[in-house]
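Removed: one protein chain of the complex. Kept in place: all other protein chains.
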Amino acid sequence: MHIPDGYLSPATCGSMYAVAVPFWYLAVNRVRKVLTNRTVPVLALFAAFSFVLMMFNVPLPGGTTGHAVGGTLLAIVLGPWAAVLGVSVVLGIQALFFGDGGLLTFGANCFNMAIVLPLVGYFIYKVIASNSEATSPRRLLAAVAGSYLAIVAASFAAGLELGIQPTLFHAADGTPLYAPYGLNVALPAMLIGHLLIAGPVEAVVTGGVFAYLQRSHSSLIKADAPRKKEGKLWLLWGALGLLAFATPLGLLASGTAWGEWGVDELKNMGLGFIPQGLEKLAGWWPAPLPDYGFPRMGAVIGYILSAVVGIALVAFLLWMLGRWLSRKSLAKQESSAKEASIE
Amino acid sequence: MKGEGFLTKNISNFTHTLESVILTEDLCHAPGLLQSLDSRVKVVTFVLFIVTVGLARSLAILGTIFVLILIFSFLSKVSLRFFLKRVLLFIPIFTAVIALPALFITPGEPLIAVAGKLIITEQGARTAVLLFLRVVDSLSFGMLLILTTPWTSILVALRWFRIPSLLVDILGMTYRYIFLLLHTANSMFLARRSRTIGTLSSGENRRWLAIALATTMAKSQHLSEEVYLAMLSRGYQGEVRVLNDLRLKRRDFLWVAFALLAAFILLWGNSL
Partner (left out) sequence: MTMDAGHIFEAKNLSYDYPGGIAALRRTNFTIGTGELVALVGANGSGKSTLLKLLDGLLFPTEGKLLAFGQPLSEKALKDGAFVTEFRRRVGLVFQDPDVQLFSPTVWDEVTFGPLQLGITKDEVVSRGLKVLELLNIVHLRERPPYLLSGGEKKKVSLASVLSVSPQVLLLDEPTTGLDPWSQGNLIDFLLQWADKGKNLVFSTQDLDLVEEIASRVLVLGAEHNIVADGKPEDFLFDPDFLLRTNLIHEHSHRHKELVHRHPHLHEHHHQQ
């Protein structure tokens, strides 16, 4: 699934870097907090292991072979954020030192394989496994399902990135300048390939290694249930992520969204009278991004960029809210702990 | 023999990677043009070139860039055959295969008809060649960077670009241990192959693969703990301090000027 340079426009590459950076930042902070001084040797050795894993040529029943990514496996053993960093490191080494995967598309490749893949895989794993025993079959199923769905999700993201290229970036005569297939070809192509081959390979590798770990090194598997609050937060992020994915699909639909009519649209629809309040309001709030478009850019780029900015804003507000709430509950915990302290 | 195929394929993969590293080590120190440039300058200008490749809109520009690439590689003592083999094999060929349907299904003015019914459109032809050239050009720059720059210099450049030292330390250590783990995995495969008579079923291979992987993972885990102690033992207290002795020479400035000029001229060609 490594997208080489040339398939994505520099603008898309730039946007994907912008999307990846906050995740990397978050990952570094989270990992450092847990691993502290051990961060360098642990991540380095596990990234080295991931590299070797990615090199294995895996046989499937029926004769086909493929390569796995192993992001979900890494997330299960080391935690999701360590997996984000670990897979990013491997992709970086592949791009910088082996010429496998582009330098400009590094952001996009990381988003697909180092961010979407491990986070989705871990989320599904946690949801299915919940608090079952480290050696239980349920956990094995969770690992297999999580890894399969994770790589399919990653391929969906890749398909989106590739599929929007012709619409957004073409010459005056219609020649696509980068990846030449639209969403209606790119998405099915990526999905089918991963549902049928790369997905099973990923599931086989993850399941096989996980099962062996369960038998011989079960200490590497942590069996704690996801904390309730953590689970709800994941659900929220997952929903937001899904929405973010869906925005480019808006390009497939034509016409304006129902209910989002401006004054002119209403007039055209035959509503001769315009609700008076609407007319007054229309001029009052000069939204910084009128009609979802950045000034002086192609309408479609504007649409997507607005989606990114909009989601970033919403996410930021939610994060602030979350911080404020957890600080409140932490203060409450501390005061009750003081009362109940045993010394 | 199916069973042997699986083991042999993996062994040759590993061996190939291990050996290619030794090859590139020598080339990095050859007395060529690109080798003599500061690694930071190389990284920046090569990224600039790849962006130029990304922004170019005409086949002529992309073709010119490829000629430039060949000149650079010649001046850097990289043999043409070796270079083309490394660049063209796999990714560009893969791209050509992927782009094939685009010849026919891209809407536009018909160009020529193939086998009677199938029509290649002008837009289809252009988009396929555009993609192919872009991929070849970008990949070539990436390859040239790797072939002419010791990876440790690339790490120093990354540090200088203010990429967090934690990440650069991890990158360096990961690269260092990849070869150890590859070697370990390779030995496991070789041992297994020497004990294999006849074919193994796909399922047996998968089972053994899982064991090989899990064993490698456990070894990584063990190594990570020991390496941490080794780092502590030598005074590591959370952040690696490094020596930094990169110096820019006159030719580095000339090269940057050249790169900027070339990029400007090439992109001006877009408006033609």
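So that you can tell them apart, the chains are marked A and B in the order they are listed, and the count of residues begins at 1 in each.
Heads up, the rule we're going with is that a contact is a pair of C-beta atoms (placed from the backbone, for glycine too) under 8 Å apart; a residue touches a chain by one contact, two chains touch by 3 or more.
Only a predicted model underlies this, so the values are computations on that prediction, with no experimental measurement involved.
Shown chains touched by the undisplayed chain in the intact complex: B.
For the chain left out of this panel, the touching residue among B:F6, B:F46, B:Y175 or B:W208 is B:Y175. Listed residues B:L23, B:A113 or B:A230: the one in touch with the omitted chain is B:A230. Taking the whole complex into account, chain B touches the unshown chain at residues 22, 25, 150-152, 155, 172-173, 175-177, 179-180, 183, 223, 226-227, 229-237, 240-243.
Note that in this section only the chains that are shown with their structure count from here on.
Chain centres here are Cα averages; for chain A and chain B they lie 24 Å apart. Every residue of chain A that touches chain B in the complex is listed here, in rising order: 4-7, 9-10, 13, 28, 32, 36-49, 51-53, 55-61, 63, 65, 77, 85, 89-90, 92-93, 95-99, 102-104, 171, 173-181, 185, 204-205, 208-209, 211-213, 216-217, 220. Only residues 6, 9-10, 13-14, 17, 46-47, 50-51, 53-55, 57, 86, 91, 95, 99, 101-102, 105-109, 122-124, 126-128, 130-131, 134-135, 137-139, 142-143, 146, 151, 154, 164, 166-167, 169-171, 173-178, 180-182, 185, 202-203, 205-207, 209-211, 213-214, 216-218, 220-221, 223-225, 227-228, 231-232, 236-238, 240 of chain B touch chain A when the two sit together in their complex.
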